[in-house]
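With one protein chain held back, the other chains of the complex are shown just where they sit.
Let's turn to chain A:
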Amino acid sequence: MPSRPELTAPPEFFYNEEEARKYTTSSRIIEIQGKLTERALELLALPDDGVPRLLLDIGCGSGLSGETLSEKEHHWIGLDISKSMLDVALEREVDGDLLLADMGQGLTLRPGVIDGAISISAVQWLCNADKSSNEPRLRLKAFFGSLYRCLTRGARAVLQLYPENEAQLEMITASAMRSGFAGGVVVDFPHSTRAKKYFLVLTCGPPSLSSALPKAKSEDGESCSDDSDSDEENKTVSISDRRRPRKKQKVNKKGKGREWVVKKKEQMRKKGHSVPPDTKYTARKRKAHF
C-alpha cells in the first residue's frame, strides 16, 4: 500500500466514513492540524484590530482547521469534496458553513468578497488525475483563477501542502503565479524530514511591501536567517515579481541603417525603377526568428 494517500484513491473515495472517523479521532492528527492552522493564520497576517473576518477554508474536511478559526472568532466558509468528512464536521457542530464542492472545478464564489483563505494539507490533491477528464494543469488553473477572483485586493491565501516532489511544488507555484498572485513558498523546519512543512503564501493584487514573504521557522524556534551562505541553506524561495523583465533592446551599430536605405531607394526612383514607398516599416529590423 502506498504511503501517500494521494496515490491510493481519489479524495472523495479515500476519505470514506471509516477514514473520516479515524482522521478526526486521532489526537495526533488533531494536534498537527491545529498547529498548522495556527501557523497558517499567522502567515495570513490579518490586520490586528480584533474585527472578525470572512475566511475561506479550502479542503476543510471535518472542520479541525475551522475550529481554530472559530476560536479567533472569524466567520468561515469551508469546502470539501468528501461527503463523509463533512458529515463528521456536522456531528462536531462546527461554526462555519460547509459546502460540498471540488476546488478543481473552480470556487463558486462572487468576486472580491473573501478576506483571506487557508488550506491545510489539501492542494496537492489537485495534481492527481483520477478521472480521464481530469487534467491537473486545468484544475490548478481553475482553482487559482477563481481563488484570485474571490479574494479582496491585498488579501492573502496561505496553502499548506505536501508536495510529492520538487516538480510538483513548482507546477503548483507556477500555476498560482500565472493566475496573478504574488508570493512564494515558506518552508518551516527545512532541515527535518518529518517536521518539514511547506506553506504557499500568496498575495492577491500587485506586489507591494505587504507581499514580502514571511520568515520560515526552524528547529530552535528562531526564524531562519536570510543571509545564510549557500542557497541550499536558505529554503525560502521567493518569487516576488510576477512579470518577466522586459527584453532589453539590443543596440546594434552594424548594418547600414534607415538613412542609407532611404537614400538608395531615392537613387533607384530617379533611375526610373519601381520602388516601394517609404513607410515606417522601411529598414526596420526583423525579429530573430529561426
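Things to note:
Everything below uses one rule, namely that a residue touches a chain if its C-beta (ideal position, glycine included) is under 8 Å from a C-beta of that chain, and two chains touch if they have at least 3 such contacts; residues count from 1.
Convention: contacts and distances are computed from a predicted model.
The UniProt record for the undisplayed chain lists the protein name "Multifunctional methyltransferase subunit TRM112-like protein", from the options "E2 ubiquitin-conjugating enzyme", "Pescadillo homolog", "Multifunctional methyltransferase subunit TRM112-like protein" or "Phospholipid/glycerol acyltransferase domain-containing protein". Note that of A:Ala101, A:Met171, A:Val261 or A:Val275, the residue touching the chain absent from this view is A:Ala101. Only one of A:Val88, A:Leu109 or A:Leu161 touches the chain withheld from this view, namely A:Leu109.
Touching the missing chain, out of A:Ala20, A:Leu64 or A:Ile77, is residue A:Ile77. Residue-wise, the contact with the chain that is not shown comes from A:Ser146, picked out of A:Thr37, A:Ser146, A:Gln160 or A:Ser218. The chain not displayed touches chain A at residues 50-54, 73, 75, 77, 79, 81, 86-87, 90, 97-102, 105-110, 112-114, 131, 133, 142, 146, 150, 152.
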